[in-house]
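For this depiction, one protein chain was excluded, whereas all remaining protein chains were kept in their positions.
Order of writing sets the labels: A and B. Residues in every chain begin at 1.
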Amino acid sequence: MTANQVVFLVLAAIAGLAAVGVVAFGNNPVRAALLLVLNFFVLGFIYFTLGAQLLGISQIMVYAGAIMVLFLFVIMMLQLHQRSPIVEGREGRGVLAWLFGLALAVVVFASVIVPLMSVSGSPIGDEYGTPQSVGRVLFTTYVLPFEIASVLLLIGIVGSILLAKRRL
Amino acid sequence: MIREQPIPTIDWLTLAPMTTVVVAGLVALFIEMFRPKQSNGPIVTVSVVGLALAGALTLAQFGMEPGPTFAGMMVRDQVGLVLQLLLIGVCLLTFLFSDPYLREKKIAFAEFYQLALWSTAGGMIMVSTTNMLMLFLGLEVLSIALYCMAGMDRKQAKSQESAIKYFLLGAFASAFLLMGIAYIYGPTGSLDLGGIAMIAAMPESGYLTMAVFGVGMLLVGLMFKAALVPFHQWAPDVYQGAPTNVTAFMAAASKVAAIGALARVLSASGALQEFWLPALFWVAIATMVVGNFAALVQKDVKRTLGYSSIANAGYVLVALLAHVKKPDQVPLTTALFFLVVYCLMTVGSFAVVSLAAKGGEEGTRFQDLHGLWKRAPFAVGCLIVFVASLIGIPPTAGFFAKLFIFQDALSTGLVPLAIVLAVTSAVSVYYYLGIIQATFVSDEGARKTVSANPSFGLNLVCLFCALAVLVVSLAAAPVSQWLRGSTQLPGEAQARSELQLDSGGRVGAR
Partner (left out) sequence: MLGDFMPILILMAVAGVICGAMVTLSWVLGPKKVTPYKQSPYECGVEPQGDARERFPIKFYLVAILFVLFDIEVVFLWSWLTVFKTGSLEFQVFSGAAVAVYMLLWIIGDAYVIKIGAIDWDEATSLAPEKLGLSPDAEAA
């Protein structure tokens, strides 16, 4: 094992545990949100160890920074002292959910992880995920998606104002 | 050193219709910024002009040399052009009856128009790209605008429920789509749909299972958008809760875009059809059966039409499967023809249903339509045409659309699908007639039902859709022939993918 792999495994373990914690602390939104911050943050570092620097920085800026602020504001709008209004319906659903989740995990493992076990080494170069190489491609080949993304953000702005602010 | 990437060549005409629609939305937003005091008139005018211009630009491209542009991000081909034109038409028809409806419903947010325009642009991207990144972005542009529009009626709990359900399930489906894209990008390093065929051509590489898994995920994401069983549960609730003009737009546009994208994905992954064809075979059967039988017990017109749109998605899936099974024999024409007819019928019938709104109230149960015959005879007359077409009664276009699908299914050996199609269509007669019957029941009973006066725009929409449904049926053979000569997807798609992989797609050194 190389140093990179050790660091990756440690970070992955932290991220995994934090993600489990988000679900396990589901009845305490603030705690779940804080664990989610941890998860997002560690995920950013995992991207760094994989060489995807731009993605790592975006992850920390956008997710650990901005999206979490949004989550906390959502939590502030909840009525925390009341019990959750969502009542679990029939008990059978939980079992079904576990079954389907497990089935998906098995399928992913069998059809994707197992074939990948035999792959050794990465075909990508050192510069693969640097801001420079992404910038080069984003502003030549992928300019059109880049522009569409700005339309998407504009829709986000107009839509959120429509739903949250404009009054009749 | 980082490799210089070549600047892509741009064929502006290919991008022009989509760009025009986006720009029309921007101009409309500018107008809204200055808050016109009296009406949404200027915004509607700008939108309609923009759409007409985009339609003209699309029409101008028919017969031109097909091919990709902008490094393969957008593609010009006949299928894409027909579907783009259809999306533009749907948006235009919706706008014509939207303003009076929104006024009656007391939701005068002009943002509806901008969001609908951008949503249309998203759909137009989806139907004319072979790049999965563009496909995803188009889907998101289409959907996010739709989520917001569904929740536009903020005073109604139903509308909010509809928005949140649509959003949560839609986000989940998008995650599946992204996952699928990642699994195809991983082994090929290409975001083009041609990558699937590339993996399929090299089974010894060991990536075949990943490709199958990826295609499966892609299909799940798109089947959700097209509301195919078992990914259909959101549709009736969302259709019921959203404002009726949004429902009309959503039912038509998002289905056209999703089916268009589905056709491309299925064509591109034709080499893997031994894996997904059996699954989609059952999906088609389940969709037709569930859609039609669940519609029988509905008490709400919008829900009934929602289930009807699920059933129609099943029919069009049969056409897609027939095409993908034998692409040389059966062109995509049948599916396109069905989509055109479906849009006319759906937008038309939702336009008539939108009459149920009056003074901020809206009831869409069957008894709320009672007596509509007396108050809006013309609209109900048109509704009869739409319903006849939805059922598939001979002189209407719906009959021919279903007949073509039936023939295709038989000629490609999908006999069970053809039988299910015929049987479930017969079942559908019952609930479709129920809608007509409701409008004729006298409202002299316990409570008076109310409805708005049909506006000029609404009558225009009804007239256009009804005439089109009848005229297209008269011209069914030539129209079909014209489409037949011009629609071919898979062969070119493969040839293109070879080209595509050299010119880009991979970040950094391979």
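Going forward, a residue touches a chain if its C-beta (ideal position, glycine included) is under 8 Å from a C-beta of that chain, and two chains touch if they have at least 3 such contacts.
Everything numeric in this text was worked out from a predicted model, so none of it was measured.
Trainee: For the chain not shown, which residue from A:Ala24, A:Ala66, A:Leu96 or A:Val114 touches it across the whole complex?
Mentor: Touches the omitted chain: A:Ala66.
Trainee: By the contact criterion defined above, which parts of chain A meet the unshown chain? Give residue numbers in ascending order.
Mentor: 1-4, 6-7, 54, 57-58, 61-62, 65-67, 69-70, 73-74, 76-81, 131-132, 134-136, 138-140, 143, 146-147, 149-151, 153-154, 156-158, 160-161, 164-168
Trainee: Residues of chain B in contact with the chain that isn't shown?
Mentor: Residue positions of chain B that touch the missing chain: 2, 4, 7, 26, 29-30, 32-40, 103, 106, 108-109.
Please note the rule applied: only the chains that are shown with their structure count from here on.
Trainee: From the C-alpha centre of chain A to that of chain B, how far is it in Å?
Mentor: 30
Trainee: Which part of chain B faces chain A closely enough to touch in the complex?
Mentor: 2-8, 15, 22, 29, 70-71, 73-74, 106-109, 111, 114-115, 118, 121, 125, 131, 133-134, 137-138, 140-141, 144-145, 147-148, 151-152, 154-155, 163, 183, 189, 206-207, 209-210, 212-213, 504-505, 507-510
Trainee: Can you list the residues on chain A that touch chain B in the complex?
Mentor: 107-108, 110-112, 115-116, 118, 123-125, 127-130, 132-134, 136-137, 140-145, 148-149, 151-152, 154-156, 158-163, 166, 168
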